[in-house]
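Only a single protein chain was left out; the remaining protein chains are all shown in position.
Each chain gets a letter, A and B, in the order it is written, and its residues are counted from 1.
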Amino acid sequence: MRPDDSNLAGNVHGGIILKMIEEAGCIIGTRHCNVQNGDRCLAALVRVEKTEFLSPMFIGEVAHVTAEITFTSKHSLEVQVKVIGENVLTGAKKLASKAALWYVPCSLKNVEKIMEVPPIKYASAEQEEEGRKRYEAQKMERMETKARIEEAVAPPANPEQHTVGFSQSSLIHLVGPSDCTLHDYVHGGATMKLMDEVAGIVAARHCNTNIVTASVDAINFHRKIKKGCVLTVTGRLTFISNKSMEIEVMVDASSMVEAEMRKYRAVTAFFTYISLDKDNKPLPVPSLKIESEDEQRRFDEGKARYLQNKAKRLSNNQGQQ
Amino acid sequence: MRPDDSNLAGNVHGGIILKMIEEAGCIIGTRHCNVQNGDRCLAALVRVEKTEFLSPMFIGEVAHVTAEITFTSKHSLEVQVKVIGENVLTGAKKLASKAALWYVPCSLKNVEKIMEVPPIKYASAEQEEEGRKRYEAQKMERMETKARIEEAVAPPANPEQHTVGFSQSSLIHLVGPSDCTLHDYVHGGATMKLMDEVAGIVAARHCNTNIVTASVDAINFHRKIKKGCVLTVTGRLTFISNKSMEIEVMVDASSMVEAEMRKYRAVTAFFTYISLDKDNKPLPVPSLKIESEDEQRRFDEGKARYLQNKAKRLSNNQGQQ
Partner (left out) sequence: MRPDDSNLAGNVHGGIILKMIEEAGCIIGTRHCNVQNGDRCLAALVRVEKTEFLSPMFIGEVAHVTAEITFTSKHSLEVQVKVIGENVLTGAKKLASKAALWYVPCSLKNVEKIMEVPPIKYASAEQEEEGRKRYEAQKMERMETKARIEEAVAPPANPEQHTVGFSQSSLIHLVGPSDCTLHDYVHGGATMKLMDEVAGIVAARHCNTNIVTASVDAINFHRKIKKGCVLTVTGRLTFISNKSMEIEVMVDASSMVEAEMRKYRAVTAFFTYISLDKDNKPLPVPSLKIESEDEQRRFDEGKARYLQNKAKRLSNNQGQQ
């Protein structure tokens, strides 16, 4: 982890970790789909499941990323990835993050053509069955998210502090060659890094403190993004608990050079940030001033997600006992 | 702003700000020229007007870049860009820089073909008239600069301290894929970043202190630079006032692989640097030892530019009262 990977306090950005996770998933997924004959193909990211950042990483640490294919359907595959942080000076290791990603193999000749995925062997029938459940669940959720797309509205001219409009932020990025690989489409990891950057600015503007990514809700990649596109990445606060902020991040893409320059929503996700003091201890977050019915609705939806995640965590902990 | 964007004292390099300004100008200019039918095209930078760096930016701050098209001629357009720096921890904002850039739309099929620019609507006839004056003025100055091209002469073997030869510096850069975009020509912003890097080395060598870019005189892009070229960027001191240094920067390009490897002058500009103490207060600059008639002539020309700029600043201030 290098100086540019981290904020001023030395914490590595969540976006950098997401980018490494995606690179590992892309390599193992692409390799797997090319063991068969037929068109050569590239594994394109379509979804990242909820990802938690369990312990912070710092500049100078070494990140170990391991990936495994855990389920295959006819046209998609699931990769599970673990990131372990190692302090090479003390030898201490810790689990920094784990994630599950879904990929679809696109032909290198024609990026719209989805190839078939060679099946993997499962250790047991149960394992396969659990994978199938995850597959069905994500398929349904991806369709639901696609239906729920809303416009990002520009904030008022002089927003009051601690309102949604005050911290809402947008970043515009021109997709360059180094964002892409092999064919001229943007790496999922490059997009996630930009999303985390915007979410971090929103969180810092609301708190005026050092902030870090705690978790990312499922990220859905609705459409591919081509080289030469302009991305508008917008983040806004949706919900605030006692010690966390939920930020909705939307990525809109549009071609700079097509005569018809319609924007389309390419990616959406919810990022959760926490505020830290100088000793990396969580701080209380200033409450959010709600100013419209839409903001209230989004706040309530965010609260529902927050309570659901909390319940899931508790039941998982009990399951492990 | 990330650690790599700044010097050891935490000041963001002027070149990084110029690069962001140019990216914004390129996006808005390219979009505007592609609303019509005909060949798809890319806005190529031909000139940046005098740019002042009004307040320094630091690592961790957020830069807001906004761009607006303010004049169109048949084959070129003017974009005005503002950069506002925001300290997300305190919420303080300041105007870091503003700039005006001229672009020409080149066809993506044939980079030598200049497309027509769709006209914009002006708020008033005065506004259009003022734009036309700026257009005529820059057109004349670009032609004049092109005529004034001179060779960069290698400095003597053991130059004395505080001479022009002592601080003269060159940087050689092989144009790689990440310097280019869409078609294989170098982004104006990438070139300006290199120019600022060289000017910074010249200034630091003369002063042996922390230095920052104060302003950049009009930058003229005489010729395009292709991927695979080798750039030689040379900077030398021309003039020194009590608290500022003027550095002439020249960019020469040559192909590595063409049989006929003639160098050509691609870009020229004058950068003004100031020297800072530990509290970011300006320091006096050591005076320049002139050793030849050419150096004296360039010094006098620099002095004329300095006095002209000073007079312009004073009359602008009076105009605002």
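Criterion: a residue touches a chain if its C-beta (ideal position, glycine included) is under 8 Å from a C-beta of that chain, and two chains touch if they have at least 3 such contacts.
This is a predicted model, so every value here is computed, not measured.
In the complete assembly, the contact with the undisplayed chain comes from A:G60, out of A:G60, A:P119 or A:P156. Residues 2-4, 23-24, 26-27, 30-31, 34-37, 40-42, 59-60, 62, 88-91, 108, 177-178, 180-182 of subunit A touch the missing chain (whole complex, contact as defined above). Within the complete assembly, residues 3-4, 7-8, 161, 169, 172, 174, 176-178, 201, 204-205, 208-209, 227-228, 230, 256-259, 261 of subunit B touch the chain that is not shown.
In this section, only the chains that are shown with their structure count from here on.
For the pair subunit A and subunit B, the CA-based superposition corresponds to a rotation of 120 degrees in steps of 5.
One finds 37 Å separating the Cα centroids of subunit A and subunit B.
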